[in-house]
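For this depiction, one protein chain was excluded, whereas all remaining protein chains were kept in their positions.
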Amino acid sequence: MTAGVDRSPPGPTRFPPAVRLERLVHRYPNGIEALRGVDLEVPTGQRLALVGPNGAGKTTLLLHLNGLLKATGGRVWICGLEVSAGNHAAVRRQIGYVFQDPDDQLFCPTVLEDVGFGPLHLGLPPEAIGAAVRQALAAVGLPGFEQRVPQRLSAGEKRLVALATVLSYQPEILVLDEPSAWLDPRNRRMLIELLGKLNKTQIVATHDLDLAWDLCDRTVLLCHGQVHADGPTRELLSDRKLLEANGLELPLRLQGVQPATPAQMR
Amino acid sequence: MHEKILTCVEPPLTLLQRLDPRIKIVCALVWAVSVVSLPTRHTRVLTAYGAMLLILVVLGHAEVGKFLRRLAAALPLILLLVGLLPFFSRGQVVWQMGPLQITEQGLESAQRVGVRAVLCLAMVCLLWATTPEAQLIAAMRGLGLPAVLAGAIAFMLRYLYVLRPELHRLWDARAARTVGTAAGVGFRSAANLLGAFFLRAHDRALRVSDAMAARGYQGRSLLLPRDRFQPAQILVGVTFIAVIIGLRWLP
Partner (left out) sequence: MGPALLGMHAPDGLFSLPINVLFGLVVAVLLAVACAGLSRRPDHRLVPMMGILAAFVFAGQMVNFPISSGTTGHLLGGTLTAILVGPWAGTVVMASVIIFQALLGDGGITVLGPNIFNMGVVGTCLAYYIYRLLVGRSLQAPARVVAASFFAAWVSLPLGSVFASLQLAVSGTASLNRALPAMVLTHMVIGVGEALITAGVVAFVIKTRPDLLYGQPTSQAQPAPGRLVVGLGLLGSLVIATGLSLLPHWWDHPDGLEFVGQQQGFLREEPQAAEGGSLVTLPAYPLGVRLSMADGRVVAAHCYDRQAGPLMPGDILRSIDSRPISDLTSAAAALHIDVADGQCDLTPGQWLQVVVQRGGQDIPLTVQASPAPRAGATAPVVALLPDYTLPGVSGLISTSLAGGIGTTVMFLAALGAGRLLMRPLPGMPTDTDFTGPAADRKGAEECMRKS
């Protein structure tokens, strides 16, 4: 079941979509095709969930968005700018990529340097960095964490600081790879609420279908490097046959298991 | 072994902790060079140096525990070395058993090396105990260490905390799967494990470099602006160096 991509009504000015993929193909050096022609348009402000079984190509797709992987075929546009070797800096300024393992992303000796790394290398003036760091840490609910060291943070704190490292340079688009992995239920709930409050385009690759249900308006189902389904989250994720045909299951909440509410968890 | 020792210093309290790490490193180097270049007969100077060290340890009183632990960890090796040295010089024989002989020159050499090694080790331990590692590396970079080298050390430090638990997990998992070998893990198994550990480390390095590239890093590391030297701290450093050098002229 595929649904057409939402198109905003034509008006005097058409903003380009935040992300546009045209026939994206990626072939590894050993010949394996991870992406076999993906077409996708993500309008500004949308929250998109990218779901699919292992090996579907979710991470591979995400890595093309900021040019970390070079497409074998097809094209990628970010905010109307085509991603190519020459404009990586401009593209990466618009994308905040949150990696699956926070330890990959927290590579500086202190939280201050980590959160300030993006602004520093993406062109913010040095005087403005301190304020940017403070704001980002406050936004994720960890004010005053500047002098902490990454190795002594808890898993939940690491995840939030990782988010802060990309919020500090205020990109247009957030890309998150398995954001709820490693998190206990309370931290997971906090993360979902936080992401819900952020007013940015979000693309979330996840196995956590309940997170997709709570957070994202639209879901794209990827399998074997191709888009097998694309539509409103609640519709797509209630379709048991579709999910099972693609190596997935219904979200837990639809399997008769109610996730805990915040009141129950306190 | 090192996880307990590589700790973060909480907000600075004592004079030594507040001192600019660059000044501390320079002072430590001058100290070490002075100690190593003193002729042996200047016992009084060496004693004076020892006294200075004690005073410094007292000044950094908040970190005595850390200082002592680090000292205790590194001392046995030095003592072992010093114990072996008397056998390795030729000269006037003092004791002999079979082919082994201890000579006067050997004893003198051992004493010389021992005293200097301990004095320098103590200074390094003090430096370590009063400065967070991140600051030490940044200070070395500021003093002229090449960027690649300083960066490598900084990353090594950060990812040691990540890699060591990974290695332990791999090791324990392997040991749990292996039955029958006395050591628990055979040689081939251990070699494969180390190889697997290398591949993991390599993959992680690729991911980390991706994360850095995603935030704008292109290969040239930019630094947050460094604090300038404060005149009071420079004065402290210069005084210390002057005292060290001045003490060499003790009769």
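Note that the chains are named A and B in the order they appear, and that numbering of residues resets to 1 at the start of each chain.
The rule we apply is simple: a residue touches a chain if its C-beta (ideal position, glycine included) is under 8 Å from a C-beta of that chain, and two chains touch if they have at least 3 such contacts.
What you are looking at is a predicted structure, and each value in this text was computed from that prediction instead of being measured.
In the complete assembly, the contact with the undisplayed chain comes from B:V148, out of B:I55, B:M97 or B:V148. Note on the undisplayed chain: of the listed residues B:L16, B:V45 or B:A213, the one touching it is B:A213. The chain omitted from view is touched by exactly one of B:L15, B:V58, B:L81 or B:I234, namely B:L81.
Check A:P16, A:G37, A:P53 or A:G74 against the missing chain and you find that the one touching it is A:P53. Along chain B, the points of touch with the absent chain fall at residues 1-2, 5, 28-29, 32-33, 35-37, 70-71, 73-74, 77-78, 81, 84-85, 87-93, 106, 109, 112-117, 119-121, 124-125, 127-128, 133, 136, 146-149, 151-160, 162-164, 167, 170-171, 173, 181-183, 185-188, 190-192, 194-209, 212-213, 217-221.
We take it that only the chains that are shown with their structure count from here on.
Interface of chain B with chain A (complex): residues 8, 133-134, 137-138, 154-155, 157-159, 161-162, 204, 207-208, 210-218, 222, 224-225.
Residues 63, 66, 68, 88-89, 92-93, 95, 97, 99, 101, 103-105, 107-110, 113, 116-118, 120-123, 126, 129, 149-152, 165-166, 169 of chain A touch chain B in their complex.
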